[in-house]
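A single protein chain has been omitted; all remaining protein chains appear in their positions.
Moving on, here comes subunit A:
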Amino acid sequence: AGGVSLRRCSTRVNLEDVNRPVIDRIIRVDHAGEYGANRIYAGQMAVLGRSSVGPVIQQMWNQEKDHLKKFNELMVAYRVRPTVLLPFWNVAGFVLGAGSALLGKKGAMACTVAVEESISDHYNSQIRTLMEEDPEKYKELLQVIKQFRDDEREHHDIGLEHDAEA
């Protein structure tokens, strides 16, 4: 029961140096965000999976799955607790995705555009915070967040493209 496996020592972050409250919050919120985004795309796929935008949504969903995986790793490495609202985001995300998809392809894409816009803004302000703190110390984290911010902007642009066409 429960399969708790031993962690390998590779991800050994020196937790003494790190500004715990700031990093904790960043990772917890980002993890919750990626988790929510996953559920939104899952909801959209449930409705529009077999339509012409199905493959597009699937691809964006796959990238979000990678993002979530990365944050799961960071969460363990930095010993951050997950948000207690995860069960809520599970349902709320799916409902938002499915609901917007029921409005049609335009609805789904508009939802994507809005969500990705606010996620990129959010990542941008985190990048600013970390740069103000100590760009050297948080180099790895900054790299991850910048990459993800770029991915989300791409999703935003894809959403706009398809929103216009659909």
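Here is the rule we go by: contacts are C-beta pairs under 8 Å (C-beta built on N, C-alpha and C of every residue); 3 or more make two chains touch, one makes a residue touch a chain; residues count from 1.
Please note the rule applied: contacts and distances are computed from a predicted model.
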Exercise for the section: Choose one: "Translation initiation factor eIF2B subunit epsilon", "Ubiquitin-like-conjugating enzyme ATG10", "Ubiquinone biosynthesis protein" or "Cytoplasmic tRNA 2-thiolation protein 1". The correct choice is the protein name in UniProt for the chain not shown. Expected result: "Ubiquinone biosynthesis protein"
Completion exercise
Missing-chain contact, candidates A:75, A:102, A:127 or A:160, resolves to A:75
Problem - Touch residues of subunit A, complete complex, unshown partner - result: 1-2, 4-7, 9, 31, 71-72, 75-76, 79, 81-82, 84, 86-87
